[in-house]
Each structure stands twice: as C-alpha cells, then as structure tokens.
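Every protein chain of the complex appears in place save one, which is left out.
Order as written gives the chain letters A and B; numbering starts at 1 within each chain.
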Amino acid sequence: MSEAVSEIVAETNEGARLRFKKRAVDRLIDLVLLVFSILMILPLVFLVSNAFKTPAEMLAWPPTIIPADPTLDNFKSVLGETPLLRWIANSLLFAGLSTLAILATSAIAGYILGKFRYRTLNVIFALFLATAVVPFEVYMIPLYFQAQSLGILNTTWGLLLGYLVMSFGIFLIRQNVIHSIPDELLEAARIDGAGELWIFWRIVLPLLRGALGALGVLAFFQAWTAFAWPMIVTTTRESYTIEVGLALFQTGFTVDLGRLSAASAAVLVPSVTLFILLRRNFVQGIASTGLKE
Amino acid sequence: MLTRKRWIFAMLAILPTLAIFAWVRMYPIADTLRLSLHKWDILSKKKPFIGLANFQELMGDRLFQEALLNTTIIAFGVLIITIPSAMVIAALIFHRTRSRFAGFYETAVFIPHVVSLVPAAMAWKWIFDARLGPLNAFLGLFGIQPQAWLFDPVLSVVCVIVLCSWQALGYAVLIYIVGFKSLPVSLYEAAKLDGASGPQSFWFLSIPMLKPITLYVSVVTLVSGFNVYAQAFVLASDAQGAPGRQVRVLVLDMLENSFRNYRVGYAASEAVVLLAIVLVLTLIQFTLLREKGGRS
Partner (left out) sequence: MTIAVDTHAKTFKRGLAKAALLGSVLGAGFFAGLSAASAQTITVWSGYPEMAPFYEHVAEGMKASHPDLTVKVEAIALREHEKRIALGLTSGSAGPLVIELPGSTASRYIENELLPAAPDDVAAFVKDPANFGPFFIDAVSKDGTVYGVPLFRGQGSLFYNTDMFEAAGLTEPPKTMEEYTQYAEKLTQRDANGNPTVSGWSMRLSGGGQGIAEKFWINLFQYGGNVLVQDANGKWKADYANEAGRKALKQYLDNVHVAKTVTPEMPADAEAFERGQTAMFIRESWVIGDIAAKAPDLNYATAPLPRGSIALPTNLYVSAEGDDAKVAWEFTEAANSPENLVWLLQNVGWLPNRSGVDYSVVTDKVPAFGAFVNYPEGYEFFTLPAIGPIEEVLTRLAAQLTNAFGNASLANDDAAIDAFLKTASDETNQILAREDLLAQ
C-alpha cells in the first residue's frame, strides 16, 4: 500500500517538477523575447523621443531617451514649413490605389490561372513566374521613360505605373484558389446555371477574403514604403511621397535632426497604428495560403 | 459549347492583367536588355548600337566592382543574420503562442518591416552617430572607444547590414511562425517519447521540415538584399553638415550612371548584370533547398 502511495507521491512530485520546469522555461523564453522585442522597437522609440528634443538637447552627451525639456517646436516648424501633410496624402493615395489595382489583378488572374486548365494559361503563368524574380530596380529605368513619354511624371499615375501588379500576389491567390476552393463547388454552381462572372463574384471572392486581406496589407505597405521608384518619378516638391520627402529633407546645407525626427515620427504613427490594426488579418491570410510550395 | 464559353471567359478575364503585365513589366525588362547594347545620354535623339561595349567597360569599372562587392557583402550578411535568427525567434514565439504575449511579440518583431524606410534609417543614423549616438554611449559603458560607425569603410557596411536585417527579420519571423503552426504535432510527440529534448527536436525535425519556407524566405531576403538602396542612401546621405561615408551599392551606382553621368545604356548593362546575378542565386537556392524536402 505504502509503495503505491509513495509511487503516486513520486509521480506527483515528478509532475510538479516537470510543470515547474516548463514554467521556468516559459518564463525564460518570455524574458528573451521581451528583450528582443524591446531591442526591435528601441530605434523607433529613440526617433519619437528625438522629435521632442530641443536643438540643444540633441547635442547632449550621453544621449537621453526621455527628453528632459520636451518641446513641440519641431513639429510646429515641420508642419509649417514643409508640405508634410501633402506628402502623407500623396503616399496614402498612391498606396491605396496600388492596393486596389493589385488586389483586382491578382484576384482575377490568380483565379483563372488556378482553376482553368488550358495550355495557353500555363504559358502565361510561366511568364508571370519568370518575371517575378526580376527585381524592380532592373527595369525601373525604361519604365521611367515610359512614364515620361506619357507625361505622367509627378502624378499619382506615374507612381502607380510601377505598382499596378504584384507577381507574388497572383501567385498567392492562385495557391489559395487551388488549396481552398474545391472544383466540385464551382461545377455545382455551373450546373445550376450560374454565369462565370457570378461564380467569381459570389463564390470565389468571398472564399478568398483571408488571402485578399493579407495581400492587401502587403501591397499597401509595399507602396507605402517604396523609395527608388518614387524618387525618380517625382521632381516637384508637392508631388513627393512621404519617403522621398523625408529623405530629401536633409540634402539642404545643414541637417536639423530634431525637425527630421519630428517629421519621421509624424509619419511613423499612422504606419504603426495601421499595422497593429491589421496584423491579425495579415497573419491569418498568409497562413491560409498553405505556404508549403 | 460550355467549354468554349469557359475558354472565352478565361481569356477575357485574364486579358487586362496580362496586358498590364506586358506593359509595365515585360516590355521594360526587354527594353533594359535592349538598352544595354546601346549608348544613350537621355538628352540626345541618337541611340547608337554599340554591342557589348558597355559590358566590357563594366568589367573594368572600379566603381562598379566596389558596388558589386558591397552589395554582395550586404546581401549575404543580411541573409546569414536573418535566417537563423528568424527561425529561432519564430520557434520561441511559437512555443509561447498560447500566451497573451504572443501578439505583442509578433507585432514588435514585424513593426520594423512596415515603418517607412526613411524614418527608420534616420533613427539608425542617429543611433550610429559617432558623437551623439546612443550606440557609442552604450559601448562606452564597456570601455569601448567611440567608433566612427558611419565613416569607417568597413563599419559603414556593417551599419547597412544591421539596418537591413532589423527590417527583414520581421517578415521572416512571421512566415516561419506560420510554418511552425502547420507542422504536424504528432511527429513531435513521437520524438518526445523517444527522449528528444526541445533543442534536439528543433534541430532534427523543425529545420528540415521547414525547408520550403526557408527556401522562400532566403530567396526573398537575398533578392531584396541585392536591391538595397534606400538604406544606403539615407545612412550616408550627402548632407553637407553630417555626411556619412557613401556605401556604394549596385542600385545607387546604376542610378548615378543613369541620371548623373547621363549614361542610360551603361546603367542598363549594370541592370542586366544585377538580373543575371539574382537569377543565378535564385536557381542555386532552389537546387540546394529543394533536393531533399520536395515532397513533405
């Protein structure tokens, strides 16, 4: 009897030890991840704190994380002297339209390439795939002269020219369509007499919602953070996107780090907030593609 | 009858996308190839055909070689840092996936990826500042002399690598987390019963099974590493008062040749070389990482 009891006690103790060990490991991992997360965010924290520093404090050594003498001057002068809001508007418009274009083209192309088995489509898909590997910067220059000859430099259309389609987007939707939309469903609809367009609109698109959500987030941030292309397409101050405007902020004769940080911080806030809101969407969307192949 | 209708629908539906693709992607790519064989200075109407002369000149161009070297070091540096770190961090986050902190970790890791490049680079530019930056202050606690991070030829490249890795990690980690979530739990249970420890099952199970993901992440990271531009531009911008050492990367050299030296044909030949490199590296990665894990 006592042996059985002591066995049970031993097992319970063993269990407790294991649970304790598990919890300790968990705590350790939490600590590591916490430190890591803080390190990741730290540069941005610095940026925001610099935005509130007076010029004198910017030169202080060692540098402080929390400004001793916070000021809103940097923000005021940045908003007053540079078309910051205009730049943000430019970026928003560009990113928004680009997202729409990419979603539209990827959805329809992905669907067709995924569900319609024709040889011509295979050729087309191969073409898309082949060009997917080519970095944008490689063909950026001839595309630029296209924009120039069309007279759309310094406009949102000019910016959009490089960001209308995303090979990865087509690929993503195609994967999704193959994995999550059973052929039988479509056939059933067809037998019921539904038109192809109706099928696409009413059946396929709703099923693609997750993937489209993820793609939308990707496309938006790709356009929002685009640099090289907007850099060459925009030459007037009003048409800069926020990236270009900030980068060229500092090619005057002197650099004012405080104002620069204020401008950067002002842009940072919408990006981060937007992402925090969309994060779950994004992760789910990626997961739903079954990124196996 | 039905299949005919379907075929027409398919073709019509894909036509707009195909047309746009041809216009903004295929035609410019072909044009780049074509331009690389000509000489054109943007301004003149003459574009004489010069065959492979651009490429020949490129081979002996000191600045191009420097750009190529820098870019290669940066791209591979970022790759070597990002892949292992991303895998480990993703594993850790996945381990704690049921805790309420998981969302926070994911967000914190991914935020660098979505913030605008330029503000982020500005933040780092200040961190690396030799006189004012917190990095030197931090190192000073350990008695290390303040370094001229942005001016030293070697350290400035390191700075670019750090900045790019910081941004690339987020995306890689997220993809890996998804990967971990889709791994079969049963295998791990079996391994545990066999006495495998956490790190062991990570090494012998997770890594091989994650090969397709590693392939994808490594291709994406390496390709974007070769296209680095904004980071180098901002960190070393030629603001007169606070310049940094200009880390010459391929895209920068290309744009300089194109818009500053007015040599579009020459810049196009550089683009072609960049393309060739990217294609070759992608192919290599596919062969290396596809071999064994083809059908998992």
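By definition in this document, a contact is a pair of C-beta atoms (placed from the backbone, for glycine too) under 8 Å apart; a residue touches a chain by one contact, two chains touch by 3 or more.
Just so we're clear, the structure is a prediction, and the values are computed from it rather than from any experiment.
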item	value
Options A:70, A:151, A:182 or A:195, residue touching the unrepresented chain	A:151
Hidden partner interface residues of chain A, rising order	148-149, 151, 153, 232, 235-237, 248, 251-255
Hidden partner chain, residues of chain B it touches	41-45, 57, 62-63, 66, 130-131, 148, 150-153, 236-246, 248, 256, 259-263
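Keep this in mind: only the chains that are shown with their structure count from here on.
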item	value
Intercentroid distance (Cα basis), chain B paired with chain A, Å	15
Chain B residues touching chain A - in the complex, by the definition given at the top	2, 5-7, 9-11, 13-14, 16-18, 20-21, 24-29, 31-32, 35, 89, 92-93, 95-96, 99, 101, 103-120, 122-124, 126-127, 131-134, 137, 140, 166, 169-170, 174-175, 177-179, 181-182, 198, 212-213, 216, 223-224, 226-227, 229-230, 233-234, 237-242, 251, 254-255, 258-259, 264, 267-268, 271-272, 274-275, 278-279, 282, 296
Sites on chain A touched by chain B in the complex	25-26, 29-30, 32-34, 36-38, 40-41, 43-44, 46-47, 50, 58-59, 61-63, 65, 105, 108-109, 111-113, 116, 118, 120-121, 124, 127-128, 131, 133-143, 146, 161-162, 164-165, 167, 170, 190, 196-197, 200, 221, 224-225, 227-228, 232, 242-243, 246-247, 250-255, 257, 260-261, 263-265, 267-268, 271-272, 274-276, 279-280, 282-283, 286-287, 290-293
